[in-house]
Structures are given as structure tokens and as C-alpha cells.
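Encoded as C-alpha cells, the structure appears first; notes follow it.
Just one protein chain is left out here, and the rest sit where they should.
Here is chain A:
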Amino acid sequence: MQKLSYLKPQTLKEALGYLKEYGEKVKPYAGGTDLMVQLREGSSRLKDVEYLMDVQALPELRGIEVREDSIRIGAMTSHTEVNESEVLRKHVPFLSIASSTVGSTQIRNKGTVGGNICNASPAADTLSPFVALNARLVVVSVDGEREVMVKDAMEKAGKLKLAPHEMVTSILIDRIDDYSTAFIKLGRRKALAISRMNAAVALKMENGVIAAARIAPGCVFSTPDRVEKAEALIVGKAPSAALFEEAGKAVSEEMIARTGIRWSTEYKKPVIEALIQRALCRAAGLPED
């Protein structure tokens, strides 16, 4: 295994100082569930890394706080904590459900929401609900603080668009209290599988009509995104299985428009259509078949 030095800053200021001083040589260690595996594999992602910086002592990376129009989730919040949080279960149930599908109990106890995003895997289970929630990363450095939309944060698989001296401290999500939400994951098996594809949707109903919609398919684009064409298609209309079938097709068309026809398209096209349709039916309280 690669030889790395261990840093454990006690304050955010100290952590940012290390990042400023060592830049790409320092890698934040949050839950370790991906990082330790990459270390063992001798991953090329870590070739320049000389220091592991354990960020567990930093209070700025902890806690879940409901604000007037957003919710702040500390980057070090574990998937278990997200899943068990009464506040998140109430306000954003589909995020809670997505967290419960990550890995296994052992992985959920250590793995963090910040890590899930920062590891930048397009197959991360929590990415699609975060994108549906217009999630922003709070990124800090010695130069100050900025916000980056999660959907815009990924440069490519495995790499975020952050400067070497920056780190994520928390994630801000929209409050969508008057929406109903759904998350459906398709994995190769029930336990421990990453998402092959998933769907995160949220619907706001007014007088029997869809007043607003958010549709975020998971693992179908190279970087995660909502599909505004599909959302526009269903807004202003009454929910029905037929309408949601159309929304599913709009999503698969968008997938093909962005990624082209691949060897897997024949499989992915009907499957993502069905996942989107089912998730929308679930959110709208309609039968799913």
C-alpha cells in the first residue's frame, strides 16, 4: 500500500492551511469507504497524494440544519445519519430512501454524503436526489467560500471541478416541503450493489394538476442532471400512467441525445423509461404497473 502521512486538523482553519500548503498532495479522509479501496488498489487517482487529512474533528462538517428555504447537511454526515434523520425523512424522504440503498450497513455507517459526491462516481446513489433538490456544495478555502451546483461540480467521472486547495464542508438543498418524492434504484442485486440506474423525482400537486416537477435520472448522463424537457412535459397536466410514460420517453431521448447510442442503449432505454414512469407514479400515488 502507498505510504501516506496522517494529518488530523482540529479546526477548519488548520485544515484549509494544510490544503493551501500541500495542494494536490493532501486528500481529505471522510468515511474512507472509497478512499481506502482506492489506496489498496493503487489507484492512479491517488498517485500524487502524500497526506491523508482526517476531517472528522471539524464541527463545520457536521449536523443537519433546516433553514427558511434550504436545508444544510454537513459533508461528514453518514448515510445512516441521513437515513435515520427525522428531519430529512419528513422534508426530503427520497434522499433518505436513497441513502438507505447505499452499500451495506457497514458502508452506510462510515460512508458520508460529502464523500459520495466528492468521489465523483456517476453511479453514486445519492446523486440523483441531490440533483433533484438543486443541491449546492459549500466549498471553502483560505480565499473564502463559494457555492457550486452539484450538477455542475463534476469535471468527469472521478474528478470534481475543485481547486486543489478547496474542500467541501456542507451541502445545501432546496426545501420542497409541498412536493411528494420518490426514489427507485436498480442494482444488479439487492445488497451492496451500486446503482445500475436510478430515478429521483419530486412532484408538487395543486388542485389535481402537477404544478411543478423535478426529474433526475441517475447514472445515465456522464454528469448528473435534471431533465427539464421531461419536467415541462408534465407540468400543468393531471397525473396519469400514460403521461408519465411520455416523461420516461423524454428522459431516454435526452440520454441518447447526450451520450449517443452505445452498446448498452438497447437495455438502458426501456429500463430508464420504466424507472422514471414508476417513480412518477409512486410520487403521484398512482399504481406503478
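Here, a contact is a pair of C-beta atoms (placed from the backbone, for glycine too) under 8 Å apart; a residue touches a chain by one contact, two chains touch by 3 or more; residues count from 1.
In this section, contacts and distances are computed from a predicted model.
With the options "Serine kinase", "Sugar ABC transporter permease", "Cardiolipin synthase N-terminal domain-containing protein" or "(2Fe-2S)-binding protein" in hand, the undepicted chain maps to the protein name "(2Fe-2S)-binding protein" (source: UniProt). The chain not shown here is touched by just one of A:K13, A:R40, A:R146 or A:K237, and that residue is A:R40. Of the candidate positions A:G103, A:P224 or A:P239, contact with the hidden chain is made by A:G103.
Contact residues of chain A toward the unshown chain are 1-6, 8, 29, 32-33, 36-37, 39-41, 52, 54, 56, 80, 103-107, 109-110, 190-192.
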